[in-house]
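Excluded from the complex is one protein chain; the other protein chains are retained at their positions.
Read from first to last, the chains carry the letters A, B and C; within each, the first residue is number 1.
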């Protein structure tokens, strides 16, 4: 989600691939576009990384439809209960669902873009408070293992998060832990 | 050895040292707590050198942008620390009176604290300067916010940073790919600059009236109000001291 | 899908950041990416040259056929992408080196033995030069403050007056070397003399 040129996370996010169909004939580098044969013709199925797709789409050389992580059935699941959807399964472990969604929205025409951005924003707003709760719950636990009384370390909760959410969870956890350690530290020993 | 403007000679043991701005008597704590929540909410309005340094330190740590260097204040504090260190050195050798021993402990403690605060202020700035070195070196308005020593540091840092990237990367690429300051098609630049839209916490020290938000709406900022808001929107209020970063 | 070289470098950055450790310089992948850039660049130059209809200098150059423009745009963006990956990888390492040097109080001799085999030649030069410019910046304050000292924790240490009960001699403290002579009285940071107090060499005097 960080657009800075020098951020490796932003570089990684732009590796996500968008399934597209070719709108012209091109010889010689099909394999580069994730196809198996090298010469490609109109209608060929190719998968384009997001650092390349926007320019090719805007030049009307590619058609694409909304990729799976943002299709209707995902939207329905999010509408039903956004907090229970495991976003990491949609974009693979280490993938950015929000980041990929925004890159896709940037190449959609206006009304579709607005609709997808609305889904991304409401989903994030609904889920991000849980990140704080879980982080304070596990960040604030005195036991070094960071597991609560039932031995749950929040690993399962974290597994379902996509990368941006995981980063937020770690930020909240680090901060909750720092405050807890401060409250527990005491000057008494110096007395 | 840089000559810090030392303060007029002051031996604190007989209480005659003359700091340029002896701090006003600290405001007495308002005994009746509920009478004026204002007193509770805002720190006692103090203007001593250490309070000013705390403000500069907080501003630097909480703002995404590089602030103007507090050269005069830093110079004054360095002079004070220099004078005190010499004074204590003298007293420790020739055996101070019991009362002096008392005072040495307090003065030494303050020097430790102020020394750390100043080092932290300098390190915080150094980190931002280095992160945005190419942008600062290319923007005269930013350079005026730096001390002379900081300008030298930032210029030499950009040079050794880019030299390393040239040797390992761009120097080995085709000639038209060797630039380190390109602007990409989608507007992103290789020269990163502070993100002024980043959210900061502010605490209003007075009623500031309405503030124009990016979406055209306006937000009322009242005294003692605490807001998490984009730095760009409140930058002028911060620089005028009507709100403080916290 | 097998991770392509640029993905490998970026994942190295992520792992190194998460574990806060400097990994060995990946010269092999860096060279591969640089070579890839040259190959693609050669294709691009060649396809542009063949698209320009020779001899027709008069009228506006007609835009080449879409397929050629598609290919050249693809190549154009790909080499900029590979360049970015290389720069991001290298700058991430330089920033990590800076942090390590600051944690070593700007002492290159102290830092190098443990990381030297991990560095590229230019990274070694960078860390030496960075130490140099940081030392000269430090010199601006050194008569009063050592800005290379750690600032991670505000001072909590308390000062105490102590008397020397049993001969101790010279002790290195945060404030410098102190020669504790029997019977002498000294003002020192409690943290510096905790052990000597416990072992009875020194006693606190109020």
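FYI, contacts are C-beta pairs under 8 Å (C-beta built on N, C-alpha and C of every residue); 3 or more make two chains touch, one makes a residue touch a chain.
One rule holds for everything that comes next: contacts and distances are computed from a predicted model.
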Identity of the absent chain, which is to be given by its UniProt protein name, from "Ribosomal RNA-processing protein 40", "Exosome complex component RRP40", "Protein ECERIFERUM 7" or "DNA replication complex GINS protein PSF2": "DNA replication complex GINS protein PSF2"
Visible contact partners (per top-of-document touch definition) of the missing chain: A, B, C
Hidden-chain contact residue, picked from the options A:42, A:129 or A:155: A:129
Contact residue for the chain not shown (choose from A:11, A:26, A:78 or A:172): A:172
Residues of subunit A in contact with the chain not shown: 1-3, 54-55, 58-59, 61, 98, 101-102, 105-107, 113, 117, 120-121, 124-125, 128-129, 131-133, 135-136, 164, 167-168, 171-172, 174-176, 178-179, 181-183, 186-188, 190-191
Positions on subunit C contacted by the hidden chain, ascending: 44-45, 48, 63-64, 66, 69, 72-73, 76-77, 95, 98-99, 102, 151-154, 156, 158, 206
Residue numbers in subunit B that touch the chain omitted from display: 10, 12, 14-15, 17, 19, 22-23, 26-29, 31-33, 37, 40-44, 46, 48-51, 54, 58, 61-62, 77, 80, 99, 102-103, 105-107, 109-110, 113-114, 116-117, 120, 123-124, 126-127, 130, 176, 184-188, 195, 197-201, 203, 213-215, 217, 219, 222, 224-230, 246
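Just so we're on the same page, only the chains that are shown with their structure count from here on.
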Chain pair showing more contacts of the two, B-C and A-C: B-C
Averaged-CA centre spacing for the pair subunit B and subunit A, given as whole angstrom: 36
CA centroid of subunit B to CA centroid of subunit C, Å: 24
Whole-Å gap separating subunit A and subunit C, where each centre is the average of the chain's CA atoms: 28
For subunit A, residues that touch 2 or more chains besides their own: 5-6, 55
Residue numbers of subunit B (touch at least two other chains): 184, 190
Subunit A residues touching subunit B - in the complex, by the definition given at the top: 3-6, 54-55
Residue ranges of subunit C in contact with subunit B within the complex: 30, 34, 37-38, 41, 79-80, 83, 86-87, 90-91, 94, 98, 120-123, 125-126, 129-130, 133-134, 136-137, 140-141, 143-147, 149, 151, 154-155, 157-159, 161, 187
Subunit A residues within the subunit C interface of the complex: 5-9, 11-12, 14-15, 24-29, 32-33, 51-52, 55-56, 59, 61, 94, 187, 190
